[in-house]
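I am attaching a structure below and will ask some questions about it afterwards.
For this depiction, one protein chain was excluded, whereas all remaining protein chains were kept in their positions.
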């Protein structure tokens, strides 16, 4: 199969859907001259890519209003950190409009944003923030970990009637992968089992999927077989897939580069502790960034970001791979 | 001991500290004519209570700048839902300034806000939102459940050198309670054991403490003794107190009126599942609001808000109070 | 829009009908305020603004409102029965009881919603205008905000956005002299919104918000500009609120004593329009027509609230529906 990058895969879904759906418009600062997934789309769809002034509250709010009245805006927020300047429009307007009107309004809106560490951009350009969006009912939250999912999830996002936070990990844009040429959609709410295994379930988000796979390789050397799950959509979340895996493995590690408190790792771990207690044969483990802003220093940023060694240690700490204790 | 309300208790701490500390200023929309905890303070401290235009980004940001340069602003955000319009100033500026400067700046700032359901104000005036703030490193998050703690926690907040979200549950303002007349401080990071018990640990936040106590009363009738913990500060969080209790009871229920996903209930449950797995003798249970915005309809709002019956059911679902299974 | 009245009537009479309905609705809400759950912000005194502005709108146009939204909703054509039911949180309310006073919305009438966030609705109206622009229709959108809300970043940014894209949007600032207890004189520091708009390259006008005909004229010019692709306009309507900020909460100690009473006597938009519609040169039966409009409104509102106040079985399954279109 043909190989393209994550950025190209997103672009492909955008272009395909824009060809099908006239209501799609792209909005953002410098949208017509953007690099990355939307580069050059203006030439293919003149008049449907709109440059915005640096007024996120106004233009994200306008996108909500446009979505409510018939367009399907795709807004580029650039760094997800900038969602904070228009947080009301996301959290109180976009997310709640449908509910507050008793279903009277639909808000087909995609908010794209780059997230994550790795580019040495410091505390205000490197955040994860997805736990904030996952917390808020009415929002859907997606973050692909590879090009094939990126294309399929974007195709789905562009056919949803709810506001979608489409979070693109900034360190994955140039990651290549096999991507089918024909259009297809990856449904929301379906985790993918990236690697099968029987010893420990490892749920990993975004760029952390690679980290988890690296850890799984290392652990396999000592006979510990990790089952690596990529939830792909964080809201809705495929609890069932995680439960199925934990029922089999008896152990859970969650790897996420967001902060620990009220984060996604806690979310998954708590759900399993509540609903799969009987299956757990050891403590769950969370591997996250620390409770600290993202430091600029490359050495510190690297230490901030979870790595394979931490995942290996966490899997071991669950007791996975140890012989089951003899009964009584 | 003398009895005053939650609102009066907050006021007492404010007045006491303003008398001691000239750098304290109160800021907010209609601050000079506010009802509640700050009512009439302007007369006692002329020139130190400042009315603001409806420009939260500007005045919360100004409070951050003022804190960095020597004042100790106490900002009234009114409803916590309005924190969304100045979220950047809270999350990217106030919370990160100290870290980004390698400790070069201190930000002694208190952001007061009303939160929670019960006043039939609908989706944009009834949220909890504390999980969002707890997630963000650099912020401290406090929410008293009774007048005595309200006074003591505010006294501490006013002596912290970090930004504090001081969340006042709107349904508690008129709750009376015994409050010492002399100044005192309740330290951050220390949970209070509101009721001792041996069967199940119930961690409850804010107004939910009352709900948990009501459930505990009902459960006591059938011999199930709940230990009710009020964390009081959500960040920092007194994990140790929860662990101590769970080690004793073997069971955990967390009650919080925030939404479930990436919420505080998940945070506590996950931490216990990770660090106290050996002590848990049944599944943890989370009692939260649903994953839906707050409905306006009083009947729906009541159904939205966790109640004692749900807590009772959750405690039972942990297996608490059942005879320990015979070994083998 | 402006759907209450029948076909070929004079704009003045049609506006009067709308204003009478708003007045009747709001007076009744005021009477029932202790019984109605939650908070209500009454529009009494400002009726001419909603009626005047909406009198020049038509199907396909949109408006976004504020926390003080009943008047805009009625002027947009929302049914008072469904609104009354909404205020009581009933499942037959215009938002199925999930919105309440501060969130009344009704897309069928172009009403994007009241809003709990000061200034929060203004970008939404820009969005409706963007839809019109992208589709090449000549629909327009109206963004209402109060004087206090006009200071919000979301509103000021909307001016930048609307000008840069030349959106067919009309910003209507209802300056009723106060943001809660803070006087507009203080929070506007002696400036006015139309001067501000000029700084953003947007034509502005200041108009007497008690005078429905004057509001209509100014709105008409602004809406024409928007419809014909000449971009946004800002209209500041100097209006008055006769009540406090919110029922049952505001003692209005910040107001000069007697101000509200004086305003009722001297600056009542209904009385003003009545004078205009009954002065020399107008049809002889005009006054009777207005009386009838008032009576009909009062009766319809009375019935609406009588019904809305009836005990109703809440639909508890609704708690978790409508969070998503599909999940």
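Labels for the chains are A, B and C, by order of writing; each one numbers its residues from 1.
One rule holds for everything that comes next: a contact is a pair of C-beta atoms (placed from the backbone, for glycine too) under 8 Å apart; a residue touches a chain by one contact, two chains touch by 3 or more.
Because the structure is a prediction, the values reported are computed rather than measured.
Colleague: Quick one: which shown chains sit in contact with the chain that's not drawn?
Modeller: A, B, C
Colleague: Pick out which of C:65, C:151 or C:297 touches the chain that's been left out of the picture.
Modeller: Of the listed residues, the one touching the omitted chain is C:151.
Colleague: Looking at the full complex, which residue from B:8, B:57, B:199 or B:274 touches the chain that isn't shown here?
Modeller: Of the candidates B:8, B:57, B:199 or B:274, B:57 is in touch with the missing chain.
Colleague: Of the residues A:16, A:51, A:161 or A:275, I need the one that contacts the missing chain.
Modeller: Of the listed residues, the one touching the omitted chain is A:51.
Colleague: Tell me where the left-out chain touches subunit C, residue by residue.
Modeller: 151-154, 156-157, 160, 163-164, 186-187, 189-191, 195-201
Colleague: Hey, which subunit A residues sit against the chain that's not shown?
Modeller: Against the left-out chain, subunit A lists 29-30, 33, 35, 51, 53-55, 57-58, 81-82, 84-85, 119-125, 290-293, 295-300, 303-304.
Colleague: List the subunit B residues touching the unshown chain?
Modeller: 25, 47-48, 50, 52-53, 55-71, 73, 88-89, 92-93, 97-106, 137-138, 140, 160-162, 189, 236
Note that in this section only the chains that are shown with their structure count from here on.
Colleague: Check A-C against B-C and say which one is joined by more contacting C-beta pairs.
Modeller: More contacting C-beta pairs are found at A-C.
Colleague: If we define chain centres by averaging CA atoms, which chain lands farthest from subunit C? Would you check?
Modeller: With centres defined by C-alpha atoms, farthest from subunit C sits A.
Colleague: So the centre of each chain is just the mean of its C-alpha atoms; given that, what is the distance between subunit A and subunit C in Å?
Modeller: Those two chain centres are 41 Å apart.
Colleague: What's the distance between the Cα centroids of subunit B and subunit C, rounded to whole Å?
Modeller: It comes to 37 Å between the two C-alpha centres.
Colleague: Going through subunit A residue by residue, note those that touch at least 2 other chains and give them in order.
Modeller: As it turns out, subunit A has residues touching two or more other chains at 57, 88, 92, 99-100, 137-138.
Colleague: Provide the list of subunit C residues touching at least two other chains, using ranges where the numbers run on.
Modeller: 95, 97-99, 103, 115-117, 120, 153-154, 318, 323
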